[in-house]
Each structure stands twice: as C-alpha cells, then as structure tokens.
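Only one protein chain is missing from this complex, and each of the others stays in its spot.
Letters A, B and C name the chains as they come in the text, with residue numbers starting at 1 for each one.
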Amino acid sequence: MLRYSLKRLISLILSLAVASVVIFTVIEVAPGDPATFMLGVNAQPDTLAALRAELGLDASKLQRYVDWVGGMLTGDFGTSYTYRTPVSQMIADRMWVSLPLALYALTLSTLIAFPAGIYAAARRGKPGDLAVMGATQLGIAVPNFWFAMMLVLIFAINLRWFNAGGFAGWDNGLWTGLQSLTLPAIALALPQAAILARVMRSALLDILGEDFMRTARAKGLSRRQALWRHGMRNALIPVLTIIGLQFSFLLAGSIIIEQVFYLPGLGRLVFQAISARDLIVVESVVMLLVFAVITVNFLVDLAYAAVDPRLRSRT
Amino acid sequence: MSLLQIENLSLAIHGVDILRDVSLSIDPGQIVAVTGESGSGKSMTALTVMQLQPNGAVAEGSVLLDGQELLNHPEAEMCRLRGASIGMVFQEPMTALNPVKTIGDQVMETILIHKAMPRNQARDRTQEVLTRVGLPVDRLPLSRYPHELSGGQRQRVVIAMAIALRPKLLIADEPTTALDVTTQAQILDLLKGLVTEYGMGLLMITHDLAVVSEMADQIVVMRRGEVVEADATADLLRNMQHPYTRMLFEASGHHVILPEVPQTYPLLEVANVVRDYRLPRKRLFDAPGQHRAVDQVSFTLNKGERLGLVGESGCGKSTLTRAILGLEEIQQGEILLDGQPVFSSHKPNLDVRRRMQVVFQDPFGSFNPRHRVARLITEPFHLLNTPPTGSDRQDRVAEILKAVGLRADDATKYIHEFSGGQRQRIAIARALIIRPELILFDEAVSALDVSVRAQILDLLAELCAAYDLTYLFISHDLSVVRTITDRVLVMQAGQIVEQGETEHVFGDPQHSYTRALIAAAPQLPEIGKGAA
Amino acid sequence: MSRNLILGLCLSSLVLLAALISFVWTPYSHAALNIPAKLQTPSLQHWFGTDHFGRDMFSMIMVGARTSIAVATVAVGIGMTLGVPLGLTAAARKGSWLDEVIMRGNDMVFAFPSLVIAILITAVFGAGAINAIIAIGIFNIPVFARITRGAALSLWEREFILAARVSGKGAARISAEHILPNVANLLIVQGTIQFSLGILAEAGLSYVGLGAQPPTPSWGRMLADAQTMVSFAPHLALIPGFAIIVTVLGLNLLGDGLRDWLDPRIRVARA
Partner (left out) sequence: KSDIKIAMQLEPPHLDPTSAAAQAIDSVVYTNVFEGLTRFMGDGSVVPGLAESWEISDDGTVYTFKLRDGVTFHDGTVMDAEDVKFSLDRAIAEDSANAQKALFAGIESVEVVDPLTAKVTLSEPNGNFLFNMAWGDAVIVAPESIDNIKTNPVGTGAFTFGNWVQGDSITLNRNPNYWGDEPALETAAFKFISDPTAAFAAMMAEDVDVFDNFPAPENLPQFEADPRFQVLVGSTEGETILSTNNMQPPFDDIRVRQALAHAIDRKAIIDGAMFGYGTPIGTHFAPHNPAYVDLTGESAYDPEKAKELLAEAGFADGFETTLHLPPPSYARRGGEIIAAQLAEVGITAEIINVEWAQWLESVFNGKDFGLTIVSHTEPMDIGIYARPDYYFQYDSTDMQALMDTLNTTTDPEERAKLLGDAQRLISNDYVNGYLFQLAKLGVAKAGVQGLWKNAPTAAIDLTVIHWSE
C-alpha cells in the first residue's frame, strides 16, 4: 500500500513538473502584450516600457519560469498584471465559488445517477430500464451550455424561482449561497449524471453476471441483498474512475457555465485573464487546475485501494 | 421418502429445450453423481433445484425437497431455503468469492442472513466451520481476502459457506475441475466426510468418470438434456445399458498404441536451464524479488521419442515450453536443438525456430477469429525462406487438413464454425504444416470432452506413424500422459524430480512427489467389474 | 440489428444527408443577409424561420451540419491515426520505458482541463476551425491510445498471438496483422462516441467564439448568437440546440448499437 502510494506520488510530481513546462511554453508564445492591453490605445512607448519593467516582463523567459515555479512552491503565485493583486488571493476567492459549485454538481449528479443506475440495472430490459436509459442518452446529448440557457429562461426569467446568475456570496448565509449555485450546478450535473448512471448500470450488470453473485444467491440472499452487499462495492471501482474524471471536468470545465451564470469562479477568471493577457494568472490557474486533476486522480487511485483489497496488498 | 425427488423435469430457456424429463432422487447421506459431456444440462438441473435458472427459463415437472415442491415456490421462501436447507458449491473457486470481502464475512453471511444465531455466536460457528473444512483460524485468520488464498483454500471457503448451516442437501457443481489432482483428492475427501458426518444428501456434478466411480452411490448419466441411464454405481459399472454410457467410460480410459521409437539420436538437449521472473519490489528500496519458475532443468529428447511432462499447476511447465520455443530468454543453461542454440545473442534463432511448433490448450483462444482456416494454418510458413505459393500452398493446406481428419474445403471457413475438437485438429494442422522436427503440446487435450479427447489422442497416434513425430507432451492428466508418451518427466516447483520410461515411472514411482501425484489421481475402475 | 442501431443509423444518416445535400442545394444561400426579414418564426417560406440577420435558419442548419461533421471527423481522425499506433506500440512493448513514456504522456494530456487548453490553443494561434480541430484532436489521442493499449494487452495474452510468435512474426507485424483487426470493432465504436463528443466540443468552442469563424455557419455559434434573443425568438436557440441533440443522440445510439451488434463484450470509455 505504501509503495503503491509512493509510486503514484512520484509520478504525480513528475507529471506536475512536465505540466508546468508545457503550460509556461504555450502561454509564452501567446501573442498579445499585457502592458499594451493595460494602457490601451493612447499609451506612449516610454510608458509601456516603464510598465513592462514594473511587471517583470523584461526578464528572460528562463528567469521568469524559475521565478514562477519557485514562487508557486512557496505559495506565492505572483501578482496579477491587470488586477495588481496577489494571484493566490484571487485564486482563493474564486475557489470559494468553483469548488463548492463542483462539489454541489458532483453531489447532485451522484444523487441522481446512483439510484437511476441501480434502478435500471435491477430492471434490466424492462420498461423502467428503457426509460432511464433513454433519458440518459438524451442527457448525454444535451450540450450543458444550451441546457443552462434553457434553465435560465424557464426558472429565472419566466418563473423567477432562482436568480438568473451572479453569486450572492457565502457571507449572506449558506442558503443564499447554495441558491445562487443551484441552477449552474443542475446545468453541470445533469449531463454528468447521465454518463454516471450509465456507468453505474453497466458496472452493476457486469457484477450481476459474476460467479460470486451466484454464490451469494445460493447462500440465501435475495436479489436485492446480493446487489447491495456484494454488487455495490465491486461496481464502485469503475464508478469511482468516472467520478474522479468528472470532478476534474466539473472543476475545470465549468468555464462556460460560469460565463452563462456570471459566477466569479476560476473558469471565468481564466477566460478573463486570457482575453486580458494576464499571463501570470492564466499560468497559475491552469497549473492549479492541472494540479487538481492530477491530485484527484491520485486520490481516486488511493480510493481504489480502499475499495479493492487486491490493490492494497500489491506491495 | 427421498430428500430430493426430481420428476420429469423439463426446462426451456426462451423456447429452447434444455432439459427433457429429467428424473432423479437423493436420500439423506447419499451421494448422487450427475455426469455427462459438456452442455448436457448438468448445471441447469442443479440451478433449477436452487431455483436460480437464468432469465427466461420455464420449468415443468416437479422438484420435491423433503416433499415440498420447489418449482415456482415463492422467491422469499426460496431465499429462506437456499443456504439453510440447500447449499451449493460452484466450479470456479477463483471467481466464486467476492474479491472485496474477507472470507470470514462471507462465511458468516450465510449464518447471519438466515438469522440463525446472534453475531458473536455466528462468529464462533464460522471459525468452527472453517476449521472443519481444513482452514484452521490460527493459520488462516477470518480477515483474509480471497486473493490471499490458493485455489484449493478458496474452494474450502466456498464449501464452508455452503455447509455453515448444515443443509440437508448439498449441490456441488464440478467442485474440483479447476483444481490440481492432489488438491482434488483432498476436497473430495472433505465432501465425503461431510456427507457421512452430517448425513447430508450430496448432488455432485462432474464430468470426470473416475471421480464419479470413486465417490458416488448413484450415477446419473445425462446427454443432451436427458437422463440416459441412472443406477447404483456398482450396478451401473457392472452392467451398462446405454451405448452412450459405455462410450463415455471407454473414452475416459482410452488407450492408444504408439509406434515403436526408431533408432535415434538426441534432438533436443536441455541443460541446467533456469528461468527467473522479476517480481515487483516488496518495499520501495529493496532489490526486486525473483521468482525461479524453472530451476536447473536438464533433459534430452531423442528424435522420434514422445516425452511427457507432468506436474501441478504453476510448477513451470508452460514456462519451460516458452523457453524451448525461444520465445523468452533464459537466465542460465543451454537449450540446443540438433546442436544449435534456440536463442543466440539475445535473439531467437530463426533457423531453429522453424523446426519446432506448438499446440496450445485453449481451442478457442489460439486462433485469430478474423482469419480463415487457410490463413490460420499457413501462418508458420512465415518461418520459411521460400514459403509455397499458389496451388502448391493450397495443396499443402488440403493435405494437412485431411491428415487431421478435416475436409479440404474447411480451409475457407472461419474458426467459430468449428467445434472444440475440430479446432484442436486445426491447431495440430497448423503445427504440422511446416513438418517440424519437434512439436510441443501444452495441455493440448485438457479442455476437451472425454470422447473428443479420445479421438484427438487417436489422431496423434496415427500422425506419429505417418509423420515420425517427436514431441513433448505436457499435461496434468496422468492417464493421458501414460498412454501417449514413451518417457516422462515429473516436475515440481520448477525442478525435474523424476524421469524415466513412462510405464516404469507410473508403475514404480521413486520420488515421493510422484507417488503423491499418482495416489491422488482417481482411478477409473475396470469397466464391467464394478467399483472398489 | 437492435432498435438502438436502427434509430442511431437513421438519425446519423439524416444529419449526414443534410450535410451532403447542402453542398449542392440549400433553400436559400446560408450567407445571404436579409435584414428586413429578420427573426421570422418558422413558416412555409422559411421552414426553421430566419435569424437576426434574416438568414434562412434551415439553410444554416444544413451547412452547420457540414461544419460539425468536418471538425469532428478530422479531430477523430487525428486521435485515431496518432493514438492507435501509440496504443499498439505501448502494448507491444508492455512494461518497457517506451510503454511508460507513452502512458505517462497520455495521463499528462488527460490531466489538462481540455476546454481550458482548447481556449489556450485558440488564444495563442487564433480562433478558427483548424485550431478547434487540433484542440479537440489532441484530446482524442490519449483516448484512442489508452483503449487500444488496453484491448491489445489482453489480446497479447491470447494463445493465437503466441502461435504467431512461434511462427516467427515480430511485434510490428503481429500488431498489424492480429491485434489491429481485433481491436477494430472497439475502435469503430469508440470512434463513434468520440465523434459525438467532438460534435459537442465543437459546439462548445464555437459557442465561446473559438470555433469556425463567420460566415461559416456553426451550430454552436448560432446558439451564441441566439442567446440574447431566446426570450423573444426562442426558435433561434431551440433549433440549433435540437440539431446538436439529434446528432449526438444519433451517434451515441449508433455507437451503442454497433457495440451490441459487433461485439457485446467490448467496453467503451466516455469521459
């Protein structure tokens, strides 16, 4: 177990190192000068040069890479070119929107997918199964931003049950905060729930065909008991993979949804920063997202081991 | 009144008849063996008793347990009976246990699910049962997971689960087929002991007639969903009524006559061969572990000689085969074919390779399903410098197909159009097509039904005469090796512990391991005489 | 043939047909503006109505299908032509450094949030169909590499591969002759799934303005254009939305149907 974790940890660190080089390189070739952008059309060359020096844009690329990575290691993500505030501060603020949103959506999608998948698996081939599977096919096919548009149209503009967007902040209480995240979370969660429900169903069906399920039935467990006691934990293994992937997707892939609901989250920050050529913010946020994805996958790997004793003992 | 009484049981799955008018009965303390070839409906009969038939199955007739009708019995009632009144053991111990639960939990579940006793008592009972099946808790704690157990140990756990509540009836579906002979003997002993001790009825399904005749009080022979013959063991063995039964028994003890070995010279020389596998490190900074799969093996195979290799699963037989074929590099020693090394300067020696061929065990997995037979069996032509082309090639294909008992126009078919036995013929055709000097048979008949196996063995004997075959025949089935080889090697944990003339070794084994092997192998009684 | 397969085939070929016909015929020119006739609801003249520039929506949907299909096809093509050989190589050299490098590389690509990278790529090299294709294509490579390797690894364990090795065939030859044909079904099914994901990705990128540029119509951009008008001209958003749904649904059903038809045992990844 320890060895397994350590090995995964080393590959995690390596991945992060390569990722940092890739991100830095890609972003450095991006056209567009942050200083020009900040000063606009009427800026004079000497003003621009002054600003560039102030932002440290005149240092060599290598120097800037080293500074960037070194800074990140000590928790200092640098200072945003455009906002002139510490990037770590900005990220921390946005994180309080994106992370709860991702968790909320993940919870929703799990809450929808698990019962749906189990229900469908239990009624394989029957009308209930066909209905659930039909719905999930549809769920996968619906682009989430379109779905978000429809949600806004119906629930915010016509019915006025929810705010159309924006984030009320956690200061006004948990409830208001959750309320502003509800529509976005639904928009994000439903397509993911559709995928998860399908995975859940097929994982369960696979398990139902396993020999040990027959053994369990021969012991006198009813179909349902066998499913819960022996099916679930085994089915969880493929399902965990998907949940891991989905979490990263939800965290990083909510750019569009944050845009539709004008939530001040990480995704929107990246988008804004890219258009403002706020390179340091882009670099740091992308790096952070990659870090999150890699870490989540690492955790999923560890969760595997918790679920599956075969992995645990594999030295 | 019998414990279990099956009468005129018919079963159809989605309209296809699987069982027709099956009748049999079991008394308490009695062992009834159901036998027959693959697909004859043995398992379906058992599953119908358990009321665990696949979806879409419709059963007619009657299945009475203690006078109680089980067919169409309410599911909730059945749940109460399963595990408590009827226990069942399945064939595949590797997959019959849930990999993510401890063995203790799994055995205890049988007790808890029937609310037979409170948890702490259930725990004691679990320990007791596991001890009874030969897994004393001090050596094998309840907290072990299935993957930490060997196949035989797992099968004991499955049995423990089935007998934890001392059911009146135990059904065992091929409980030992996946196990080594020595382990098989232990499990069979265990089952027999349980029957006498608990007075259970045992419905035992097996296709191994030797096992049947040793174990059963009653024998039921099935064929294509019907019972063709059923009688007390002694009576049946003495007086077989149905030709199918007779054919089965004859095929099981099939003997072939091999042609004499001509004047000869050493063809294959294996000297001090060692094959190590690297194991993953135990701890991060340890040196990687090593597993010695083949350990200082030396032997010589003469031209025209038929050599056998026997040994338990995992003893290194296949590894040795791969080394001889030059598919893997060996760590020590030397393998020479006709004086030339099979592996030179870290590369397989193609000159040598083209003089050897191999036939594998799995008649389903050893062919690319997307190619036609002609292409499949000509694959070894790749080894030749100037492979035959055009009509020459077709002739060779036709000739070899005929030699293995198939028709020339089978060449254009796909592999899924053939039965298991036919596939094995095709595998032999593929091995023969480049007229190799040495053929390796790795468990080449182990997956076949007895009747088919007998045909293949006959075919081999014919081919020996026709083609002067030299081969190394690997099998864990001693009776097969005994009839098809001249000389035999006995392998244990990577080492050759005994070798010599086949009859000599089997008749008068020197090494204790050989003796154990032979003792464990169930003996088929002389037909017409009756069991011991 | 299952119901899924038939329905999937029908929907997919409907979309494909619309795309093909659009080369020779559309009811109106998809690019012709007619501002006085803007925002008309569906009618006999304009089956799907007109957009905010008075363009015929039906024609735009037809030509948009072309864009979607073209982008997704090339992106899946990139993923396959690079991913499959990588996967085959990794499987053939299982456990070697090459395998390690390929698989770690795959993990790397997976670790990048795809949309962010797509946005980065288009931000660096400019928005446009080509860059959208590259962005989507890159993320297809590891999908195909991984699934090919997985399937190939289990094939390498099969005895017929051993038989081919005994016949003296090398890894490359075995990969091409035995492995590839046996993973083809899987690749076809996965390809269909990736194709539908490609359509969705293209729509997403176009929606944020990074896909095909005007005047090339694209469903995603039609949605983006329609966004502020849903409240008074809902057909502008509903029609392209349905076009995407129908296409993706059709492809997914086709993929599932093909899987059941070709080989019910194969697994596809969807992430």
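In the analysis below, contacts are C-beta pairs under 8 Å (C-beta built on N, C-alpha and C of every residue); 3 or more make two chains touch, one makes a residue touch a chain.
In this text the structure is predicted, and so the values were computed from the model without any measurement.
K.L.:
Counting the whole assembly, list the visible chains that the omitted chain makes contact with.
P.N.:
Within the full complex, the chain not displayed touches A, C.
K.L.:
Thinking of the whole complex, not just what is shown, which of A:Val152, A:Ile207, A:Ile280 or A:Ile294 touches the missing chain?
P.N.:
Here the residue in touch with the unshown chain is A:Val152.
K.L.:
Identify the residue among C:Ser2, C:Thr26, C:Thr73 or C:Gln213 that touches the chain left out of the display.
P.N.:
C:Gln213
K.L.:
Which one, A:Ser11, A:Thr36 or A:Gln225, makes contact with the chain that was left out?
P.N.:
A:Thr36
K.L.:
Across the whole complex, list the residues on subunit C that are touched by the chain not included here.
P.N.:
Here the touching residues of subunit C are 31-33, 35-36, 38, 52-54, 123, 126-127, 209, 213-215, 227-232.
K.L.:
What residues on subunit A make contact with the chain left out of this view?
P.N.:
The missing chain touches subunit A at positions 31-34, 36-44, 46-47, 50-51, 54, 82-85, 90, 93-94, 97, 149, 152, 156-157, 160, 163-167, 169, 259-262, 264-265, 268-269, 272, 274-277.
In this text, only the chains that are shown with their structure count from here on.
K.L.:
Between subunit A and subunit C, what distance separates the C-alpha centroids? Give it in angstrom.
P.N.:
22
K.L.:
How many angstrom between the C-alpha centroids of subunit C and subunit B?
P.N.:
Once rounded, the distance between the two centres reads 47 Å.
K.L.:
Can you list the residues on subunit B that touch subunit A in the complex?
P.N.:
Listed in rising order, the residues of subunit B that touch subunit A are 50, 52, 75-76, 79-84, 87-88, 90, 92, 95-101, 109-110, 113-114, 145, 147-148, 158, 161-162, 280-284.
K.L.:
Would you mind writing out the residues of subunit C in touch with subunit B in their complex?
P.N.:
Residues 158-160, 162-169, 178, 181-182.
K.L.:
Please name which positions on subunit C make contact with subunit A in the complex.
P.N.:
104, 107-108, 110-117, 119-121, 123-124, 196, 200, 203-204, 207-208, 220, 223, 227, 230-231, 234, 237, 241, 244-249, 252-253, 256, 270-271
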